[in-house]
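One protein chain is absent from this view; the other protein chains keep their places.
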Amino acid sequence: MSRPQPLSRSAFQVFVPITTRWMDNDVYGHVNNVTYYSYFDTAVNTYLIDQGALNIEDGAVIGLVVETGCQYFEPVSFPENIEVGFRVAHLGNSSVRYELAVFRQGASSAAAQGHFIHVYVDRQTRRPVALPEVFRSVLEPLS
Amino acid sequence: MSRPQPLSRSAFQVFVPITTRWMDNDVYGHVNNVTYYSYFDTAVNTYLIDQGALNIEDGAVIGLVVETGCQYFEPVSFPENIEVGFRVAHLGNSSVRYELAVFRQGASSAAAQGHFIHVYVDRQTRRPVALPEVFRSVLEPLS
Amino acid sequence: MSRPQPLSRSAFQVFVPITTRWMDNDVYGHVNNVTYYSYFDTAVNTYLIDQGALNIEDGAVIGLVVETGCQYFEPVSFPENIEVGFRVAHLGNSSVRYELAVFRQGASSAAAQGHFIHVYVDRQTRRPVALPEVFRSVLEPLS
Partner (left out) sequence: MSRPQPLSRSAFQVFVPITTRWMDNDVYGHVNNVTYYSYFDTAVNTYLIDQGALNIEDGAVIGLVVETGCQYFEPVSFPENIEVGFRVAHLGNSSVRYELAVFRQGASSAAAQGHFIHVYVDRQTRRPVALPEVFRSVLEPLS
């Protein structure tokens, strides 16, 4: 299996700063592999909310995650702070593939990188819907 | 992209029961995508510890995660309980690829399935080592 | 300050088994102090849901936490499993004080114990309401 190379910051358009937490470190002294996905979730949803596309409480359309993946290149540890960069790799009719990376403060190449696929659904029926215009308009610049 | 089909219980040799928690559900009322990786981590390490291979506190060899992935087929929600099934898909010199799935109580096909790759390293130097015999002996039956 | 003594199992009426997780252990090798509160939340809500009192998704009345506290007597570590015992210490008009303890498998006295106070509110207005009869009927036997 060919292992991907760490991407550099220039591969990403949007960066969301995240503060690490005491509990992020596991018994081996580094951020646990699980926690990176929490960084990913947080970065994309922060962007979508800040841009006025996603309304967690009342919006008619919400994003459900159908696939995720991550490669880990070097450890990150509390209390260092990080930035998550992301881009839109595929903008489908009702799904979006996000590619993301975790950068340690001041680092130019990714400590970890991954992806997740959101399917946008009607909040009530949970059936896929065409991506609303407000989502499309804030995601297209990242693709 | 071709989406994988949910595996059945018969694809797995070991099952670890896990109780879900209030906090596993996110604002949309289902277990958050991140949490599945915590189930995976827990299942494999429980097995390795119970079998006497892994010693978290003092063992000379520990497993570091270099890659993870998951596909989500249907939602799981607290307070239902789950079982994680897993198998060894590749047993390398110092790395192991685990394939895992989350089964809802009584369900025959997976609600979610994924993998993670452990590289076994020396606890002090964090350099890869040949998989110790005790690990090999408890993992070979699962491959 | 006078430190409370660990309570025994006989002080509690209901016990909810919980499986610990890899991520529960922090860098010092024991379950992090934060995680005990997740055990507490899980135990009480599991009981309320199983008894048909609480409906997370649609119920008109939900419980909001206004105060919590915990004392820690001895460490607990993944992968050991635990039981959370609890009782109702005060059943008010719209609030309930739960007292809880974490027991290690086979242990007769608590590894940690604490409390939390739920105020029951209307889901929409988030204003306190008189505890519905269905809650009262499942909580009175524990008080």
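A few notes on this one:
As written, the chain order gives the labels A, B and C, with residue 1 at the start of each chain.
The criterion applied here is as follows: contacts are C-beta pairs under 8 Å (C-beta built on N, C-alpha and C of every residue); 3 or more make two chains touch, one makes a residue touch a chain.
None of the values given here were measured: they were computed from a predicted structure.
The hidden chain makes contact, of the residues A:P4, A:P17 or A:P141, with A:P17. Contact with the chain not shown here comes from a single listed residue; of C:F12, C:Y47, C:F86 or C:F116, that residue is C:F116. Residues of subunit B in contact with the chain left out of this view: 22-23, 25-27, 29, 32, 34. Touch with the hidden chain on the side of subunit C covers residues 27-28, 32-35, 37-38, 41, 56, 62, 64-72, 116.
For subunit A, the residues touching the absent chain in the complete assembly are 17-23, 25, 29, 38-39, 41-42, 45-46, 49-50, 56-57, 78-79.
In the analysis below, only the chains that are shown with their structure count from here on.
At the interface between subunit B and subunit C, two copies of one sequence, more than half of the residue numbers in use appear on both sides, so the contact is built from largely the same positions. Centre-to-centre, using mean CA coordinates, subunit A is 22 Å away from subunit B. As a whole-number value, the distance joining the C-alpha centres of subunit A and subunit C reads 33 Å. Across the assembly, subunit A contributes 27, 32, 34 as residues in contact with two or more other chains.
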